[in-house]
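For this view, one protein chain was removed and the others were kept in their places.
Labels run A, B and C following the written order; every chain starts at residue 1.
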Amino acid sequence: MAFKDIELNMGPQHPSTHGVLRLKLTVDNEVVLKVEPVIGYLHRGMEKLWENLTYTQIVPLTDRLDYLAALSNNLAFALTVEKLAGIEVPKRGRYIRIVLAELQRLASHLAWAGFMANDIGAMSVLLYGFEAREDILDVFEEYIGARLTVHGIRIGGVPRDLDEALVSRIRGVLSGIPRRLKDIRALLDENRIWKQRTVGIGLISAAEALDFGLTGPALRASGVNWDLRKSIPYSSYDEMDFDVPLGSRGDVYDRYLVRMAEIEQSIRIVNQALDKLPPGEFMAKVPRVLKIAPGQVFQTIEAPKGVLGFTIKSNGTDKPERVKMKSPSFINLQSLEHMCRGNLFSDVVGILGSMDIVLGEIDK
Amino acid sequence: MSKLKALARKVFLLDILQGLAVTLRLYFSKKSTVPYPEKVKLPAERFRGIARLYRDEKGEPLCIACKLCQHVCGTKCFDIEGERDAASKRMKPVKFDWKLERCSFCSLCVEVCPTRAIRFSREFRMAAVDKGSLLFHLPEMYLNGEDLQNFLCAGCRE
Amino acid sequence: MLDVPADRPALREVHEALTGRFPDSVLAGSFEKGELAETIRAEDLLPVLRFLRSEHGFNCLDDLIVLDNVRLPEAPAKRFSVLYQLYRFPGDVRVRLVVDVGEDEPLDSVVPIYRSADWAEREAFDMFGLRFRGHPDLRRVYLPDDFDGYPLRKDFPLEGKGDGL
Partner (left out) sequence: MSPAVSDFVIPVAKIAAVILYPMVMVVVMIWLERRVVALIQGRLGPNRVGFQGILQPVADAVKLFFKEDIIPRQADKLLFNLAPILVMFSSLLAFCFVPLGEPLRIGSYTLTLWIAESPVGLLIVLGLSSISVFGVIFGGWASNSKYPLMGALRSVVQVLSYEIPTGLTVLSVVFFARSMDMVEIVRRQEAAHIWYGFMLPVSFVVFWISAVAETNRAPFDLPEAESELVAGYHTEYSGMKFAYFYMAEYTHMVLASSLVVILFFGGWLPPFPGVKFLAFLHAVPGFVWYLIKIMFFLYLYVWIRATFPRYRFDSLIKLVWKWLIPLSLINLLAVVAVRYLL
């Protein structure tokens, strides 16, 4: 029996598909010919639900989209509603939002580092990544009371203030992360097995990446300098100074390096935001029943996975007429086939890990 | 020079040894996991555990059955009936059903309650064997989250 | 005629270029909350997109949004309106193209111009039942292929039809 093109099913219950993603692979003796992602196993009909809930009731639902970066989803939705309703968030509120969003980016990248390393076999890095992430979740637990579905950013600002104890705790957590990062980098960066599994794998050039609509660290790994926090600043990111790490080849190794560098940048941003934390109000006056005049708006942020955007159309009542979410992982997943073609079967796992996709956000 | 260094690294397996050195050091590092049932990590003070109804100092229920929580809840967990208490002319809940299985712990009800009657306790153990026990009626709502405190304090575990 | 305020020269310039190049196909323009939206005739969609992409550097299709206007107070002639959010990288210029489409009136697929529209159009088909001519493989993206009905339409009940999946 010639071991010619066989169709292999990877998922939806597969150890390394980060949720419920099914990959229909056409494989010729371990060389991947065709990859067809099948999604929808985690489809909860969010957009239909949103059309029947008030604006304040939608915010906790956005936690469940990218469940590794709940606060970023909250921030994106809150910014869109504020732009639609013309609510002005006070400066302190914006700074606390930056602190929370960047802490969430740290947690998401650390979880990603763990998953990706574990997919390629370095099982201990999973625990080191998660250990670093636990401290950040403890900060969220102390700030608002939840670790994963945080619901810590509301329409109009943030629900609670950062008191002195919490600020010093955040600084303590931030000072602990570089040490763990050094361990992870020592284990992976120069390791010959790691480099063999990642250098030159899953290549995508800058032009192809832009054409596929790739965004976020995966795009920046191909050398495209597009970070929404710089190009279209929101929530006073323009007052923060940080640089945007870029890759060159656009392979799995570059995506790894870019995200590790972004962790350091996020630490820098949070420290700056805490230093320059202005006094004053942290929540705008928002009516309890928020009715928004008919209108339509499109707002995007730089979520850990890529450009996350919301389109909201209001109809004057307290419930939106239509809410559409632009999910970065949904668009990034389209380029998976392009990256996997020609590589080996075990690379598909590595490439999928380097894309950092989350199924909650893809399936909505 | 770097080419020679790279060759030396490759031949003498330096990156392998460096990796092993890191794991050896971490082998002796402080462990971050806690043996659960014996030692319980008390959640933070604002932790959103199981919801609980509170009474004021005199033991009167704080809840005035205004059903604000019922309206604000996105997943419709509450089912409240209230009536006016003849003696104290104050509204008090007669029926207060709360479905834990539907609750997403978004804390909108806690923030909207005018008399701070409903708040989250720090009890995080909410597993149940059957669906029935996930539906909390009025008397139980006052006891939720009671036993975590004495569970912890009983053995001075924390 | 739309008066794009002076502080957004880029948008003003795009608006003039568009109305100049396609005078009859641009039906209406709107500028609210700092966003420029141009309503276009369905037949001129592809030429306009190619024009914007090649001459004006709108190389990214951020999102493809479908609105179901059947429940609006003044129900428009065509039920759906499809929105194309375009973005010019680098920079911060964004344009929204609005195309009104009838219930079973197919629309040209933009996949030849923007590869990222592939799944977005499949999602539009899955949720609203819009057909896209020339789409490489128009199938449902979320729901199983044998699911009948289009969930995000306004007349689709929230609780779902039949026994539910």
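The rule is short, and it goes like this: a residue touches a chain if its C-beta (ideal position, glycine included) is under 8 Å from a C-beta of that chain, and two chains touch if they have at least 3 such contacts.
Not measured: the values here are computed from a predicted model.
Shown chains touched by the undisplayed chain in the intact complex: A, B. Screening A:32, A:53, A:122 or A:325 against the full complex identifies A:122 as the residue touching the chain left out.
Of the listed residues B:20, B:42, B:128 or B:143, the one in contact with the hidden chain in the full complex is B:20. By the touch definition given at the top, chain B reaches the unshown chain through residues 16, 19-20, 22-24, 26-27, 29-33, 35. Touching the omitted chain from chain A are residues 6, 8-9, 14-16, 30, 117-124, 126-128, 131, 187-188, 191, 193-194, 196-197, 344-347, 349.
We adopt the following convention: only the chains that are shown with their structure count from here on.
The mean-CA centres of chain A and chain B are about 25 angstrom from one another, to the nearest whole unit. Along chain B, no residue makes contact with two or more other chains. Contact residues of chain A toward chain C in the complex are 39-40, 43, 45, 47-49, 52, 83-84, 86, 210-213, 224-226, 231-232, 295-298, 300, 307, 309, 311, 313, 315, 321-322, 324, 326, 330-331, 333-334, 363-364. Residues 9-10, 15-16, 18-19, 22-23, 26, 32, 43-48, 72-74, 104-108, 111-112, 120 of chain B are the ones touching chain A in the complex.
Residues 32-33, 35, 37, 59-63, 65-68, 72, 83, 85, 89-92, 94, 96, 114-116, 118-120, 127, 140-144, 151-152, 156, 158 of chain C are the ones touching chain A in the complex.
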